[in-house]
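And then chain A:
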Amino acid sequence: MIEIQGLRKSYAGREILKGIDLRIPRGRITGVVGPNACGKTTLMKCILGLVLPSAGTIRVDGRLIDPAGGFRRLIGYLPQTPSFPANLALQELIALLERLREREAPRKRELLERFRLQPFLKQPFGQLSGGTRQKVAAFASLLFDPPLLICDEPTAGLDPVSRVQFKDLLRSLNAEGKTIVLVSHFMNEVDQLASELVFLAEGRALYSGSLAELRARLGENDLERAIAELFAGESPRGTEPS
Partner candidate 1 sequence: MTSKRTLSALLLLAIGIGVGPPSERAYASLPPSSASELAVCPDCAISTLSDAISAIAPGGTIRVGPGVYRENGLEILKPLRLVGDGRPVLDGGGAGTILRVRAPDVEIAGLVVENSGSSAIEDRAGIQVLDSSGCRIRDNELRDNHFGIYLGKTRSCVIENNAITGSGRGESAAGNGIHVWYGQDLLILGNALSGNRDGIYLEFVGDSRIIRNRSIGNFRYGLHFMFSNDDEYDGNLFRGNGSGVAVMYSRNIRMTANRFETSLGGAAYGVLLKDISASQLRDNRFIGNTVGAFLEGTTRSRFEGNTFQGNGWALRVLGNTDSNTFTGNSFLANTFDVSTNAGTNLNRFERNYWDGYRGVDLDRDGIGDDAYRPVRLSSLLIERNGVASLLLHSFFFAVLDQAEHAIPALTPETYRDDAPLMAPPPGARR
Partner candidate 2 sequence: MKRTLQDFRKLIRYEAISVLRARWLGLYGVFFAAFTFALLRFGNDPARAAASLSSLVLLVVPMISILYASITWYAAEPFTALLLTQPMSRSAVWLARWASLSLALGGTYLAGTLAALAFEGALYSGTLLLLAVGVLLCLSFVAIGMAVSVCFADRMKGIGAAFALWMYFALVHDALVFAAIHAFQDYPIETPALVLMAINPIDLARVGLLLGLDLSAMLGYTGRILMKFLSGGAGPAITLGGLVVWTTFPFWLGLRRFEKRDL
């Protein structure tokens, strides 16, 4: 689905991504983990075209992405801190997104129901609670039924109930065949959901591959311990695109 080769990104002379090669396979849930400021969000934004890489290539479905490209039709994005114009209402956001895509959102009704957003259709975003806004963000990312969903810390701001619901949602989406990239610092969340793992540290992908394989290789069942072991300075393994 996504192939990344030699991806580098510098901000103001500081290299955030130091040459990343990885592959995100179709139809799987890929967890992206790593310590804070390791470049997870930057990597996601590179895939989305929000951040322009300093070097390297990103292919989505085999096509090189260009910043203005139509590849974005394929991607739904759930940002870390969703925010919408305070004076706009959900129904206007839906109308706007439909105009931008020049088609009706196919799963509008279903998703409204699923996220219980009907009562909030006409309220300005400024009046909605943080949780509702999070739901709106999830709703918006799925509105056009994209084959690829990128979620950046999606459950960070959710209460436990919503968190469980959201996990169920991701599982069912994956069951529909969607490719999902899940950026998270909750290891158990990744453990529960993902079948693939990308581990980033200091701008490099220390691991990229199957989660099961990683466990087998390290003989460690607990993912957190496995990651810690990776991070402890052992020579990076499995960084070849598998």
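Candidate selection criterion: all candidates are chains of the complex that A comes from, given by their letters.
By our rule, a residue touches a chain if its C-beta (ideal position, glycine included) is under 8 Å from a C-beta of that chain, and two chains touch if they have at least 3 such contacts; residues count from 1.
As the structure is a prediction and not an experimental result, all values here were calculated from the model.
*Asks:* Consider chain A on its own, then decide which of 1 or 2 touches it in this complex.
*Replies:* The candidate that touches chain A in this complex is 2.
*Asks:* Which residues, counting only chain A, touch candidate 2 once they are in their complex?
*Replies:* 11, 45, 48-52, 67-70, 72-73, 75, 77, 79, 81-88, 92-93, 95-97, 99-101, 124, 140
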